[in-house]
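Once you've had a glance at the structure underneath, I'll fire off some questions.
Only one protein chain is missing from this complex, and each of the others stays in its spot.
Right after this comes subunit A.
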Amino acid sequence: MADSDGRQVDSINHSTEEGVKLQEIVQAKCEGKELTREEKQRLRKEKKQHKKNKKDDRGPPEKEKEKEKASVPAPSKPATQSPAHKAPVPVNASASESPVAAEKPAKSKAEQRAERRARQDTERASKQGKKEGGQLSASSKPKATPNELQPVVKRLPEHIQVDDPAALKKLAKKLERQQVPLRSDYGYKVSLFSHLHQYSRKNPPTQQISIPATVIHPSIVRLGLQYSQGIIAGSNARSVALLHAFKQVIRDYSTPPNEELSRDLVNKLSPYISFLSQCRPLSASMGNAIKYIKKEISNIPSQCKEEEAKRRLQECIDSYINEKIILASEAISKYAIEKISDGDVILVYGCSSLVNHILCEAFEKQRKFRVIVVDSRPRLEGKEALRRLVKKGIRCTYVLISALSYILPEVSKVFLGAHALLANGYVMSRVGTSQIALVAKAFNVPVLVCCETYKFCERVQTDSFVSNELDDPDDLIVTRNGKTHLENWQTVKSLGLLNLVYDVTPPDFVDLVITDLGMIPCTSVPVVLRVKNVDQ
């Protein structure tokens, strides 16, 4: 305790010194110079000390601390953003602090500087002694830091922590602050999945929003409703719809006075993203798209005029959609068509926009093949794929997934779409994909997965339980011959319905992955991720 008191006294003495240093740093930032590592650390440390001082007597700094925490929930933030957030705080803090500090007798600047440096060195040494402490001094990209000098804690995504009441409370507080409605879980959850949300389609969160919605842009509300009701489904469709909605948001955005577009717009987007993830958990492709947009927004130079900035952002979004989705699917079709020969019998599962596109292109290029569409309850997405392919004129057969081992001896190739490709080579896709890959392997039929590179994700997963999505359990109820057996499943206490959305396929079942960068084996995904990170 003596130490902290001593530190407090010293900090007040140092505040003038610090204040000067801070102003220098803030000036440097405004001029667009890149902050050195030391300067960033100094900023951070100063801010923490300010907060410690004002914890008891001042309210606003508390809010600022919370605001900083709130702006952090997105999975990862670009480096330039954190100093941007910290800069206003120290400026305000130092502004309020300097009148107080001016009264205290100031030591000579050189002595203070030396003392401070010595203290920082000892602290740095002690931190490096601790295992996790090395991160603070050695971090090249400071991630969103916790508000105390503790070892960095991995921030888990909220949607897999439903069984933790502390995490739920934190989420509720955050949503309240952002004025986003909180959606409650529905129905009995199977114990293996108590860490995931389970929502009912009959209660979309849009019901709890007042009209007109002041905080959430109407196109986002519409998008959220479309997600939660399943009107827009499929990872490409969801990403494209998200990007278009963001374009609309940017078009309608106007910078409030005394704010910079690069910071304020990102803050505006946070409640929208929370709202959308309440409607339906974000997909990996959407996550990557959001990361890209946030990076582009924060890279807008401050002297850029608003109109120019908005135009630039909209161009960025258009080029993202064009490059990563549309042109990528053209490239993938070109590679995939090489793999389709005349007389092939191709098996597809569910409705993947990319696979449908490939088959239609191959048909136009006069390849002779026929298609078997495998479908499964309760979504029955294969019917949509069937409709599209038959409209083109392709010969199709339709089976349910239980008839798979009957139909597979006829099949020559299996084409599957993917929701995401994980860093350990596992393919995350619609539930049932792993089953198809398993049985195809047993019958020695080659399995080809088609996936754009923007769906590659850094996560690692080995089973379908840890991170998944639970759909509305009422979808499993069906009426046959006038009898609905599961009608009152809620009343029976030992009965649970499980409606999984995704599952992961191990890489040994997959023979080839066709991406816009070429045809790669499943295990090369981390290489592609590394190359992409270097590029960006």
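Worth pointing out:
Going forward, contacts are C-beta pairs under 8 Å (C-beta built on N, C-alpha and C of every residue); 3 or more make two chains touch, one makes a residue touch a chain; residues count from 1.
One rule holds for everything that comes next: contacts and distances are computed from a predicted model.
Not shown: a single chain whose UniProt protein name, out of "Translation initiation factor eIF2B subunit beta", "AP complex subunit sigma", "3-methyl-2-oxobutanoate dehydrogenase (2-methylpropanoyl-transferring)" or "GPI-anchor transamidase isoform X2", is "Translation initiation factor eIF2B subunit beta".
When the missing chain is restored to the complex, the residue among A:T453, A:N499 or A:T515 that touches it is A:N499. Looking at A:S239, A:S352 or A:Q435, the residue that reaches the missing chain in the full complex is A:Q435.
What subunit A contributes to its contact with the hidden chain is residues 190, 192, 376-378, 383, 386-387, 390, 395-407, 409, 430-432, 434-435, 438-439, 442, 463-465, 476, 478, 480-481, 485-486, 492, 494-500, 503-504.
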